[in-house]
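Removed: one protein chain of the complex. Kept in place: all other protein chains.
Just so it is clear, A and B label the chains in written order, and each chain counts residues from 1 on its own.
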Amino acid sequence: MPVYHPRPSSAALPPLTEARHTPVIEVSHLHFSYADGHKALHDITFSIHAGEKVALVGPNGAGKSTLMLHLNGILGGDDHVRVYDLPTIKANLPRIRALVGLVFQNPDDQLFSPTVLEDVAFGPLHMGLPEADVRQRVQAALAQVGMSAYAQRLSHHLSVGEKKRITIATVLSMQPELLALDEPSAGLDPRARRQLIELLRQLPQTMLISTHDLLMVGELCPRALIIDTGRLVADGNTAEILSDAQLLHSHGLELPHIPATLRFPGPVTVSGSS
Amino acid sequence: MFASPRSPLMLAMHIPDGFLSLGVALVFWALAMVIVSIATRRTQQDLADRQIPLMGVMAAFIFAAQMLNFPVAGGTSGHLLGGALAAMVLGPWGGILVMTAVIAVQALLFQDGGLLAMGANIINMGVVPALIGYGLYRSVAAAPPKLRAVGIGAAAWLSVEAAALLASLQLWLSGTVALAVVLPAMLGVHALIGVGEALITVAALAAIARIRPDLSGVAAVRGRGSRAWVWGGMLMSLGVVLLSPWASSHPDGLERVAADLGFLGNEQDAALHGLSGYTLPYFSNSGVATIGAGIIGIVVVAAVVSAFVFVLRRRYRTA
Partner (left out) sequence: MHVDPFDSYRAGNSLIHELDPRPKLLFTLAFIISTTLLPDGAWLSLALAFMTVLGISLIARLPLGYAIKRSLLALPFTLAALTVIFVVPGQPLLTMSIGPWTLRPTDAGLIRFASIVSRSLISVQMAILLTATTPFPDLLHAMRHIHVPRSLVAIISFMLRYLFVLVDEALRLLRARSARSAGERPTRGILWQAQIAGHMAGQLFVRSFERSDRIYDAMLARGYTGYLYTLHTHIIQRRDWLAAAGAVIILSVIQLAAHLP
């Protein structure tokens, strides 16, 4: 398979200028079964508008990752999923993949180049941008996640927290409209988790965050979706959903419980961020 | 200190620079380049844009799997070289490509094996094991489990012996070793190493068949590569089986053949006369006649064995 240096692009995509009132993502009646017959998604319908930060919660195996893979056409590939009104069909994929930045759960799967620079450059290079633009975007993306000094570092020398931030930079360099993050806080120590939450709070992109970390959901996402056994079972205000212990419990979720003797004074604040 | 995870015994297979003459090194480089570029093309046809991530991760897998040892008596341990296993799970071309990447990284990063000697190392540890490993594996893929395991083990063992044989011959053609001593030594040591290779390869394939039957099942194997691999592997194996004992017990015969064919300069030619304490009556003919006789012998045996295997396979299919 050929390996190329960038060519000045005919394929570079003009920015979307159309009206912002169309949803960023619109999923309607999405079904999906794997080749072995396992039915992973069942009649999923929701949409996300520009500027929203939405949580996607549910137990393991509920279909969260499968749903995420539909958002930029890695799975599926029909008009049940639309990005800025573009159906996720093959012809639209280059544009859609630049619009939807998918951050995978395991950073080792996403950081596949030897150096940080090459990894962050991968997206923009494959969008067909000229080299100067690519370098400028890499700088900007690394600055956004606070990792500017890491460009020449080797990916395997990074800590988990650093890898997480770099994975976010690898999609920020594509300047996406939507960030879809799969379990972003999994495996992080408290400090790295705190830094990540602050980073996600600052980023202007529309977000869909798949997670088990309900405290992070409370801090970051005013809206939450619950998915269980492939079905969307709740879509609404995060504060309401998180206070419905019955609903959480019936879908294998629970808010971390701090014993009364250790509880801090004052209520747990649920701060929206839009 | 140096982080190479391989034992000295395994290093014995990676020829460093300085031990091959330029001529021998270049011939094998040329051969390797041709084969590897075909492998690159063929795997790309099969895997399309999945080629690079799959082959890259699989090369890392072989490298890591070479660290999975098991203790044998006396502080030594059994290891995997992986050439046969790679070809069995990825098909012959995939196996060659993956082993090429492994050998290149070992040479460039650890100086396990030379840069100029890399062509020979690729042929010895990548191409030959792929041919033997895959060829024999495919011919027993549909056999009942016990026979299948024996076939896989034999293939893995032979692939190591073949590599050792070829490496010895390359060194000797380069005039850097005395074949009479080195060939039996290399074959002897690697006969033991090969047992470890065989045991691990059989167990690894059994494990894969248990965890992900779709990756190693009969159907998956049938789909990969053509019948030519079976024949090529079979012939190569026979060559090793027949040549190794003969060459190690009568190395001067082999030297004579090579000298007659002009492979060796006068110096080595003279050397072997100083060394040989006995003569073989049926090698008093010209070298060409000897080679001819050898080829006829191999073809006859190959035909008998192939017929045998063919009949066996028939029976499994109808059974």
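What to note about this one:
Criterion: a contact is a pair of C-beta atoms (placed from the backbone, for glycine too) under 8 Å apart; a residue touches a chain by one contact, two chains touch by 3 or more.
Keep in mind that what you see is a predicted model, and the values were worked out from it rather than measured.
Within the full complex, the chain left out of the display contacts the shown chains A, B. The residue touching the chain not shown here, chosen from B:Val150, B:Ala191 or B:Ala206, is B:Ala206.
From the set B:Ile132, B:Leu171, B:Leu187 or B:Leu235, the residue in touch with the chain omitted from the display is B:Leu171, counting the whole complex. The chain that is not drawn here is touched, among residues A:Phe46, A:Tyr84, A:Phe104 or A:Tyr150, by A:Phe104. Here one chain is not drawn; of A:Ala50, A:Ile74 or A:Leu247, the residue touching it is A:Ile74. In the full complex, chain B contacts the hidden chain through residues 2-5, 8, 11-12, 15-22, 25, 36-37, 40, 44, 48-61, 63-65, 67-73, 78, 80, 85, 89, 97-98, 100-102, 104-105, 107-112, 114-116, 171, 175-178, 180-182, 185-186, 196, 199-208, 210-212, 215, 267, 270-272, 274-275. Touching the omitted chain from chain A are residues 1-6, 69, 72, 74, 94, 97-98, 101-102, 104, 106, 108-115, 117-118, 121-123, 125-127, 131, 134-135, 154-157, 170-171, 174.
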